[in-house]
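Yeah, one chain of the complex is gone here, protein chain that is, but the others are all in their spots.
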Amino acid sequence: MKRAFTTDEIMTIAASRELIGARSCFVGIGLPSIAANLARSLHSPGLVLVYESGTIGAKPTRLPLSIGDGELARTADIVVSVPEIFNYWLQPGRIDVGMLSGAQVDCFANLNTTVIGSYEHPKVRLPGAGGAPEIATACPRTIIVMRQSKRTFVAHLDFLTTVGFGVGAGSRASLGMPGAGPSVLISDLGMFRPDPETFEMILTSLHPGVSVVDVRNATGWDLKVSGELIETAEPTDEELDYVRRLNFGTSAEATN
Amino acid sequence: MKRAFTTDEIMTIAASRELIGARSCFVGIGLPSIAANLARSLHSPGLVLVYESGTIGAKPTRLPLSIGDGELARTADIVVSVPEIFNYWLQPGRIDVGMLSGAQVDCFANLNTTVIGSYEHPKVRLPGAGGAPEIATACPRTIIVMRQSKRTFVAHLDFLTTVGFGVGAGSRASLGMPGAGPSVLISDLGMFRPDPETFEMILTSLHPGVSVVDVRNATGWDLKVSGELIETAEPTDEELDYVRRLNFGTSAEATN
Amino acid sequence: MAEFLTLESAIAANVHDGDVVALEGFTHLIPFAAGHEIIRQRRRDLTLVRLTPDLICDQLIGAGCARKLIFSWGGNPGVGSLHRFRDAVENGWPRSLDLDEHTHAGLANRFVAGAAGLPFAVLRAYAGTDVRAANSTIANVTCPFTGEVLAAVAAIRPDITIIHAQQADRAGNVRLWGITGVQKESVLAATRSIVTVEEIVDNFSDDRNAVVLPSWTVTAIAHVPGGCYPSYAAGYSERDNDYYEAWEDLSRDRAVFEDWLERRVYERGSA
Partner (left out) sequence: MAEFLTLESAIAANVHDGDVVALEGFTHLIPFAAGHEIIRQRRRDLTLVRLTPDLICDQLIGAGCARKLIFSWGGNPGVGSLHRFRDAVENGWPRSLDLDEHTHAGLANRFVAGAAGLPFAVLRAYAGTDVRAANSTIANVTCPFTGEVLAAVAAIRPDITIIHAQQADRAGNVRLWGITGVQKESVLAATRSIVTVEEIVDNFSDDRNAVVLPSWTVTAIAHVPGGCYPSYAAGYSERDNDYYEAWEDLSRDRAVFEDWLERRVYERGSA
């Protein structure tokens, strides 16, 4: 008999699986942190976790509440300054994968974490850029994890904080962005990957129990669906045990 | 009865006196190092010695043989990387005084430490620039210490490694050099200071027993002599004791 | 050479209305006690500079001390929003707040340029983002060797930088370790600096590769044990995560915040 799981759990677990084979991951706080820590605990014990607080090779035994958590410094191979983490470690593309989230995403996987409404007179002032724009620029690939609704998967971002594929094919090259961009966008409903021609994110996998209609109803743009749509593999017992253990006692709400 | 002293000793002692009142000194090896260490031992116990190896606040108990001597690291307040010592400490003008030497100097206190002869086919290949050009650029003032002869005090440098006053008044400003330049050039014969109008180095002090003719005979340009020429104060017993103690067991030959 | 002062005297002497004030510490070693003293001394029109404004800037903004914020990520890390910051930006309460908004890499490099005495720093950043469009402290620079177009950020040189550190020695040298963020750069970039410390020691241990600020780079030192609470000082204290979580509700309502301010800051006198 199968165990029940939440939509957040399958989202996080699916994200952690995308880190299999990665050597190192630049981790934002919140959902990305849960996924990256899950990956290190479960699939990729050698995965080097790098946080923008300057901790490299952190091996937290509990989920860090913030990217500057003392647990990260205590368990790291080295702790460097913030200028150094960005200049010597992120910028040259040393960190294989960046894990990002956002308040809004568009069909080219660009992210908004700055404002809802206008910049000058915002309806909601969000935290801002943090490390995301340079993670998205420099990492050889990125993974985006965020909950999906018409409010978050939008046709037009209110503010473009972090470039995914810009306006599509050729954008990253013309902007001088060395990394390949988002390899996957993972929501609580399914997974989206860039079309190799247009670089628009198309639905490639549905989480168990979710229909294409469900996803369309939670997408603000005219969603394209892969001809080879699959179902996301259900969480294993081991994955569920780990994600529940990690998640205990901290919040997954914040987006950076 | 007065004690005898060598020309090197009065040169070094005169240089050390120029550090009275300075908070910090960027020190090259050789004669500058002897003078700076003498100053810290004798006149200025709080003088912060900074070496291009990254040692800040070194308090060596013997004269360091090189700028990367273990004694400097052991006794320093901090040891920083070489990029940091130049970028964060020297470049912003944090170090009050730079002590320099050279193989050739001209009447505007520009220095050559690169070649004798042509650059492409040198008669003598010298060590090169090291830290000197940026010390001369950034320090609020510099002190030059070098032995004097027609070979070293020349009308035309074979190579301009380090700018003193360039071609005279206005040169430093037009080159964007923040520091004021050499406040004094000290040789084994006398002391030279910049004319406030022309910035040519003029003889302002003769070491005891030296005549203006002696200095002229050891100067490759048409030497100007100050109307207020004085005699350098003789070394005190204490100065001589210290310089002899410091000098023991190491060489004062190298120029950087 | 650094002068040993009470926190009250250090703030009174070094923080003036209208100053550009950097308060640094990345999650770790955030100088809360100094921030509260600035509130108590009712400084106004400050330009606050902090990569992660965190609760300390939320409190200063809510108390009406700031007219501008230079920052790169303004949330309550792992918890939610900075409601006082949001209220100022969204509603102009208690006053409007100008923003000079960067990425972490960009703002960190503005401090690097300031510390290095250069007018700008170069990085590969901001391409294609709206962050760049609205900001006059970001520009292009072209590599003279390859022709690549990169981002330039203007140096930042605060009037005063305030940090919290684990130790000072009696000569006024300051030592910090663990997550050290951009503290060294922010102090070296500033005209003046105040360091609050957990402890004053006779001698540091022999680790000369830790971050040390020599006495002559620091203006004033105040001995304020726990001066980074509810943040933490590695080796001395743990972060009070409950405080951060409680702030989410406490700060949401203006009246509740003002009551907190009255009871926990104004009535407390010097920390």
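Each chain carries a letter (A, B and C) given by its place in the written order, and its residues are counted from 1.
As a convention for this text, a residue touches a chain if its C-beta (ideal position, glycine included) is under 8 Å from a C-beta of that chain, and two chains touch if they have at least 3 such contacts.
What you see is a predicted model; the values in this text were computed from it and never measured.
Taking the full assembly into account, the omitted chain touches A, B, C.
Residue C:Gly117 is the one among C:Gly25, C:Gly117 or C:Pro158 that touches the chain missing from this view. In the complete complex, the hidden chain is touched by one of A:Ser16, A:Ser33, A:Ser66 or A:Asn87, namely A:Asn87. Only one of B:Glu52, B:Asp106 or B:Glu200 touches the chain withheld from this view, namely B:Glu52. Of the candidate positions A:Ile10, A:Ala36, A:Ile56 or A:Val243, contact with the unshown chain belongs to A:Ile56. Across the entire complex, the residue among B:Gly21, B:Gly46, B:Pro83 or B:Gly209 in touch with the chain not shown is B:Pro83. Within chain C, the residues in touch with the undisplayed chain are 117-124, 137, 139-141, 143-146, 148, 150, 152, 154, 177-178, 180, 207-211. Panel shows chain B; residues 29-30, 52-55, 64-70, 72-74, 79, 81-83, 86-87, 90-91, 114, 119, 122-134, 137-138, 159-163, 166, 171, 175-178, 250-251, 253-256 of it touch the chain omitted from the view.
Listed here are the chain A residues that touch the chain not shown: 23-24, 48, 56-57, 73, 76-79, 87-88, 91-94, 138, 178.
We adopt the following convention: only the chains that are shown with their structure count from here on.
Relative to chain C, the most remote chain by averaged C-alpha coordinates is B. Shared contact sites, meaning residues of chain A that touch two or more other chains, are absent. Residue positions 184-185 of chain C are each in touch with at least two other chains.
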